[in-house]
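The complex is shown incomplete by one protein chain, all other protein chains being positioned as in the whole.
This part shows subunit A:
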Amino acid sequence: MQKSIYLPLVAGFALCASGTSAQTPVLQVMTYDSFVSEWGPGPAIAAAFEQTCGCDLQFIGTGDGAALLARLQLEGPRTEADIVLGLDTNLIAAARETGLFAPHRVTADLDLPITWDDPEFLPFDWGYFAFVGNAGAEAPISLRALADSDIRIVIQDPRSSTPGLGLLMWVKTAYPDSAAELWADLADNIVTVTPGWSEAYGLFLEGEADAVLSYTTSPAYHLIAEEDDSKVAWAFDEGHYMQVEVAAKVAGTDQPELADQFLAFMVSDAFQSIIPETNWMYPAVVPEGGLPAGFETLITPATALLLSPEEAAAIRDVALDEWRNALSQ
């Protein structure tokens, strides 16, 4: 019996004793899970960077953006990560508070609809939140119109998902004084609230809802990868809240030069041209060849909404209470 307790452990240890040679320097980038996956930008970006850096680029993938920050907080100053990539503006304040990040010293001409001058956090892509529905179906023109309609939507929980938190901020920014009323009116439109983006998007594709909270760029996936033009994002009069995804250098890194080199690489064409068709977001700097064919069909909101990291952190708890109370009636 001792054997059977002992053997699997040995087998397990043997399995994961990975052999990395200590000769080439290693740059560790901690990021969210879907970035690392075979279908995300990770593999292509690692290959492109390794061509020039003479290093080994390793990703540490962990959950979503929020999980990423939690992981970093768990590890604290002793973290082995050199770069953290994939936080969004709603998480920046908490990330800054950890004091784990160093200024980035990259100057780049960013193609964002807003000005960006954060000393530590550098954007690598961005997008607008939007409700994605089926082409040809009834499409509301505003959050208010959606709340007044009978359209059935599925959203993500702001307590466990970054898009969910984005919608919370969207409503609060568009209706600073009457967010609670808007949520109360939206309550009967909401089929359900899912823990993450994948579940919600899956429910929408299964036909459980007329629309799902996602991004204006989501239809581009269906158009480009599946040649399916049946999905559209709804343009709303109040403007669309943005998600800006950022990366930063860990202050305690043992590879400071490589980390700087990576951040500079991050806003270069080689990195940015990979983003649109793997992460399905807008690149922070439009590459020389422009955006892939198909992106021109996407809606471009007239008004971009975004709170500063500090404002977002300040109103989060109030907004969350309003949301919870309105939807718990």
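Criterion: a contact is a pair of C-beta atoms (placed from the backbone, for glycine too) under 8 Å apart; a residue touches a chain by one contact, two chains touch by 3 or more; residues count from 1.
Just so it is clear, contacts and distances are computed from a predicted model.
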item: Chain not displayed: protein name in its UniProt record ("Aldehyde dehydrogenase family protein", "Circularly permuted ATP-grasp type 2 domain-containing protein", "Phosphate transport system permease protein" or "Thiamin ABC transporter membrane component"); value: "Thiamin ABC transporter membrane component"
item: Hidden-chain contact residue, picked from the options A:Ala102, A:Leu203, A:Ile299 or A:Ile315; value: A:Leu203
item: Selected residue (touches chain absent from view) among A:Ala47, A:Ala225 or A:Val318; value: A:Ala225
item: Contact footprint on subunit A, counting only the chain that is left out; value: 1-2, 4-5, 7-9, 11-13, 15-18, 33-34, 36-40, 42, 58-63, 66-67, 69-71, 73-75, 78, 80, 94, 152, 157, 159-160, 165, 187, 190-195, 197-199, 201-203, 205-209, 218, 221-222, 225, 280, 323-324, 327-328
